[in-house]
Structure formats: C-alpha cells, structure tokens
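Missing here: one protein chain of the complex. Every other protein chain is in place.
Entry: subunit A
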Amino acid sequence: MSIDIVGISKNFGSFTALDQVSLTVPSGELVALLGPSGSGKTSLLRIIAGLETPDSGHILFNGEEATARQVQERKVGFVFQHYALFRHMTVYDNIAFGLTVKPKKTRPSKLDIRDKVFNLLKLIQLEQLADRYPAQLSGGQRQRVALARALAVEPQVLLLDEPFGALDAKVRLELRRWLRRLHDEIHVTSVFVTHDQEEALEVADRIVVMNQGRIEQQGTPSEVYDHPATPFVFDFLGNVNLFQGRVHEGKARVAGLELATPEHAAARNAPAVGYVRSHDIEIERDALDVSALEAEVRYVLSVGPLVRVNLALTDGHGIEVDLARDVADRLSLSVGERVYARPRKVRVFTEDYQI
C-alpha cells in the first residue's frame, strides 16, 4: 500500500513539530525518516499511524483519504523503541493478541491462530521461547517479538519508531540486516525512524532527511550521501570539515584553494562554506602543488579500522582526517609534524543558501 502525506503540520504548544510536510511512500518500499531529535520524524510516523492527529494536512492510503480513520481501522503495524510488549502475556499470547481481539466474525479459529503464531515464531527464530514472558527475553529478542506481533495482523504498513535504538551495537547491526532481509521477503510498505545515518544508509530503499519539522532531502541512500542537497544533509551524514571562503562568478576561494563551482555562476563575491568529508582528505609529506594545505599534526587516534588525524592549518583552523589504517601506517605520522592536506572533494554552499 502506498502512503501519501500531503501538507501535514503539527504544533505542540509553541513548538512546531511538522511544518507543511509532503511525502510519498511508494508501495512495498522501505523508507527511513532520518534526522536529529526534535526534527519531527517520530511525530510524522505517529500521524501516519493515527496515534497523533495533524493540525492540518492529509494522509492518503492507496490514494484514499485516511486522515480521520481510527488507529484500529488503519491496519498499521507499529513497532516501538522500547518494545511495548504486554508483560503479563507470554511471547505466544503477545503475538496472538492482534488476532484474538478481532470481532468474532473475522477472528481465525484457535488452530489457525496457533499455526500463524508458530509461523511467525519461526520467522523470528524464537520458536522455543513461545512460553516465556517478555521479562525473560533479551532486548533483541523482545524487539523481534514486537515485530512478529505487529506482523501477525498482516498490516498494510509497517511503522518502526527507532526500532533498534535501545539495543547494544552488535545486536543492532544484526537486527537491522535481518529487518532488511525480512523486508525483501515480505515487501510490506515500511517506514522507520532513526537518527543513526549508518542504519538508514544500510537498510533503507529511500532516505528522507528531516530537520526542524521539514524535509531537507529525499532520495536513495547513494543520492543522499553522494549529492547532499543542503549543508544540513552534508553535515548530518558523516564527519565533515568546514572551510570558510567566498564565491565569485563560478569560482570559489576557500581556505586558500581555488575551485571551479559552476553552480554558483550567479554569485558575486558572496560568502561561502566549503564542505569536505573527513575521509575525502589526503595527507602528504611534501607539497606537490598548490591544492594542498600546509598543516601541523595535533593528535592521532586509532578508531578500529580507521586512524583519525587532527590537523591545525596555518591559520589555526582545525580539521579532521580519517585515514585507512594501511595509509596511516605508511605515513606513520607523529604529533607536531608538518604535513600537507589535500581535499579530494569539496562541496561549496553559499551562506544564504535556500532549498
């Protein structure tokens, strides 16, 4: 089922959670709403579910008006960050709940419910834990039960609110890959909220980046990552270094570098900021040409497979560079050393940039 969100606004008192948001979620896709806390992503998800009513705007399911539909009629599966399992029910009863509350006419027989629940238990690989209570499960297991419970009623839409937010790093990684595989199997239209850019990039078909109640950019993970539309998106997806400068008639001068920026051909000596991802900078011992900036090594940190180098440019401005371990080993940098930093990719935004 496709979801159309048309001009949705929502205020909580004087706080604007959503400001005229419009978005289409195509049928069968897995869409991530990505943004910092307070960006309105959870409010949008709750409005789709019917748990919150918008101040204005419409929600359409399959092209049909659904703004006024009750939560119960929307046929959405909702997965909460803190699982929201019924703690007085066993895993089996939790999963069966949605089926057992159906009106008598449409309720499946006890045997059918049993089959269905055990199929779902197989899907989440927890068949042997059917009689346990939620308190006896680990976080990852609880979230899988919550997912099975949501899927039991065969929802048209699956909504997940920071589903892996309360889990530890390793379980989170496992579970999000499992969610991706599950989605490839069942193809239910899914929207999940996250503030973890890596999670969104890895799992989603499409990413919708939100900020301050508005959509900054939407697109496939590679579109959003490789071609950020706004400084915010650039900044939010990964580690970024900022260089102050100016643009004039398609030529930018940032941090002493000359760059061709045809997209700013109309700019007349406007202030600009150059954005460079920390892994898009090379470090060299010798200045080969003018496109490298002289700098001093302030400190070197090993972060797993990466080595994070902090440099101070001659004007005192600090930049961060992520090097692959083998590259760093070859350079074997020491603190206080004089080196040259060469940005590989610079994206220039003028400061009055508007979307």
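Convention: a contact is a pair of C-beta atoms (placed from the backbone, for glycine too) under 8 Å apart; a residue touches a chain by one contact, two chains touch by 3 or more; residues count from 1.
The criterion applied here is as follows: contacts and distances are computed from a predicted model.
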{"item": "Absent chain [UniProt protein name; select from \"ABC-2 family transporter protein\", \"Pyruvate dehydrogenase E1 component alpha subunit\", \"Cytochrome c biogenesis protein\" or \"Sulfate transport system permease protein CysT\"]", "value": "\"Sulfate transport system permease protein CysT\""}
{"item": "Listed residues A:28, A:57, A:98 or A:238, member touching the removed chain", "value": "A:98"}
{"item": "Candidate in contact with the missing chain, chosen from A:149, A:176 or A:277", "value": "A:149"}
{"item": "Candidates A:1, A:18, A:32 or A:49 - the one touching the absent chain", "value": "A:49"}
{"item": "Full-complex contact with the absent chain, from A:84, A:166, A:287 or A:313", "value": "A:84"}
{"item": "Interface with the unshown chain - residue positions in subunit A", "value": "49, 51, 71-72, 74-78, 80, 82, 84-89, 97-98, 101-102, 133-136, 146, 149-150, 152-153"}
